[in-house]
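Pasting in a structure now, in structure tokens, and then I'll have a few things to ask.
All protein chains but one are shown at their positions in the complex.
Entry: chain A
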Amino acid sequence: MADEAHSGGGLEFHPMDQFIVKPLFGEIGDPVHMYTITNVTLWLALAVLATIGLLVLTTSKRAVVPSRGQSVAELAYGFVYKMVEDVTGKDGIKYFPYIMTLFIFILCANFLGLIPMAFTTTSHIAVTAVMGFGVFFAVTILGFVKNGVSFLSLFWVSSAPLALRPILALIELISYFVRPVSHSIRLAGNMMAGHAVLKVFAGFAQVTGGMALIIVPVSILGVVAVYALEVLVSFIQAYVFTILTCVYLKDALHPHH
């Protein structure tokens, strides 16, 4: 079906082509083709290296007067620390390293994806679902370990009238299990949608014909505007992913309504 959509459009390239996972080396049919790393692997590795570079290399000197890199790392540290403290409370601080790692990794992956010709790893549900379900399982197991069976009181809304509670319990249960899905699809969907819009505008920028003199400058301005929006969205989605992780963590630590 994708091939039909390819030939149907008037654009030179398809806006969704940028999300195709390709092996880096070898041609189709080569034996090496199946075993070589893909562009997803490459850009995920670069995101990990960027995380290490930002947090480990810049702060290793522990200068009293911080360098530029150390300032950025300290700023990010303080930002996430305050977020964890505000949302989950004092006893959530113990899980701060996990949340900090998630935030910086997603931020680096999002921003690396904004480099022209780069591959946006977080636009794939396969990548974000690992993080989303990781949070889901971690939080659920943590809730049972910390609270035992009374963790289930998360679903039993004791402030509601008794007759309504079974219905509310069902709704709460469904919403609990939808959490990892929406958690991961939100990030992937936002990144994918934004980058697809960028490529749609870029496709309009190469039209020819009578209207080209008007369409081309407008669509190039559109690319610039959407790119600026994407820089903002990259940060906000990393922030939203982390703050929702904090909210889920708070539910696990304090399940009582």
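As a convention for this text, contacts are C-beta pairs under 8 Å (C-beta built on N, C-alpha and C of every residue); 3 or more make two chains touch, one makes a residue touch a chain; residues count from 1.
Following the convention adopted for this analysis, contacts and distances are computed from a predicted model.
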Among "Rhamnose ABC transporter substrate-binding protein", "ATP synthase subunit c", "Polar amino acid transport system permease protein" or "RNA polymerase sigma-70 factor, ECF subfamily", the UniProt name of the subunit that does not appear here: "ATP synthase subunit c"
Selected residue (touches chain absent from view) among A:L75, A:A193, A:V218 or A:L232: A:A193
Identified contact with the non-displayed chain, of A:L44, A:A73 or A:V87: A:V87
Options A:L57, A:L75, A:L164 or A:I236, residue touching the unrepresented chain: A:I236
Option touching the unshown chain, where A:L152, A:I185 or A:I220 are the choices: A:I185
Contacts of chain A with the absent chain, listed as residue ranges: 1-2, 4-5, 16, 83, 86-87, 182, 185-186, 189-190, 192-193, 236, 239-240, 243-244, 247
